[in-house]
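Dumping the structure here so I can ask a few things about it.
Up next is chain A:
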Amino acid sequence: MEFILQNFFNWDIVTQAWPLLLRGFGMTLILMAAVIPVGCIGGLTVALLGQSRFRAVRWLTIIYVDFFRAFPPLVLLIFIYAGLPFAGIDLPAIVSVCLAFLLNSSAYYGEVFRAGIESVGTGQAEAARSTGLSGFQTTTYVVLPQAIRNVLPDLVSNTLEVAKLTSLASVVALPELLYSADMARSVTFNATPIVMAAVLYLVLLWPLVRLLSRIEHRSMGSR
Partner candidate 1 sequence: MSDTPILDVQGLRKSYGKLEVLKGVDLAVRERELVFIIGPSGSGKSTLLRCCNRLEESNGGAVIFDGTDITAKSTNINAVRQKIGMVFQSFNLYPHMSAEGNVALALRKVLKRPKAEALERARAALDRVGLSDKAENYPNQLSGGQQQRVAIARALALEPKMVLFDEPTSALDPELVGSVLEVMRDLRTAGMTMLVVSHEMRFAREAADRVVFMDEGHIVEEGPPEQVFGDPQMPRTRDFVSRIDH
Partner candidate 2 sequence: MNADITQWDRFLASFFDLAVMQKYLPDIVDGFLLTCHLAILIVISGLVLGLILAVIRAYEFWLTSWLIVVFADVMRALPPLVFILLLYFGLPGVGLNLSGYAATYVTLTLVLAAFSEEIFRAGILATPKGQWEAARSTGLGFGQSLAYVIMPQAIRMTVPPLTNRTIAIAKNTALGTVVGVGEILNQATTGQSFSGNASPLVLGALAYLILFIPVVVFGRWVETRFAWRRT
């Protein structure tokens, strides 16, 4: 028992590592605040392009979505971070991370929004157009609000995934929470900082998981 406390819940190390981890946590929050909206907007764009009149555009979005869903996000990130310099493009870590997230999560959000848009019957759009609303107005005021409500669980679930994915930025030396924790671990030779990081992730994301459980159980079967 003593042994476990020493290695995972060492109070001395907690107090030492705390300032470093707090800075990392701040960086993680900034990262989430940047990549979640970027992914959402990108995904919405992809979904709307997927409804295009032009078959070529629809096909291109399907290829785009499947292509980036096939890549593990870490592979995408490393490709951008370690590969692009060979093409003479040297991006700072944070830009690499944002670019990788834009490509990856816009594909996933795009699929969610597409399912939402397709779940709204064509009658809704016809009714809106028959009252003189433009195509853009129809989408904004009639189709999207219903679409988003219909896929709310998937939207929340995807957002949770994106939030967790920010931990990948540690691999390209961006000093977010996990990176800071791993730094502290390698200096102290003790796993306590990683336990601390885990606790901070739990504090931040557990409420989202609970919310997800509630709305998921309500939605299955009624779809």
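Candidates were picked such that all candidates are chains of the complex that A comes from, given by their letters.
Things worth noting here:
Here, a residue touches a chain if its C-beta (ideal position, glycine included) is under 8 Å from a C-beta of that chain, and two chains touch if they have at least 3 such contacts; residues count from 1.
The structure displayed is predicted, hence computed values, not measured ones.
Within this complex, chain A touches only one of the listed candidates (1 or 2), namely 2. Of all residues in chain A, only 3-4, 6-8, 66-67, 69-75, 78-79, 82-83, 86-88, 160-161, 164-168, 170-171, 178, 181-182, 185, 190-191, 194-195, 197-198, 201-202, 205-206, 208-210, 212-213, 216-217, 220-221, 223 touch candidate 2 in the complex they form.
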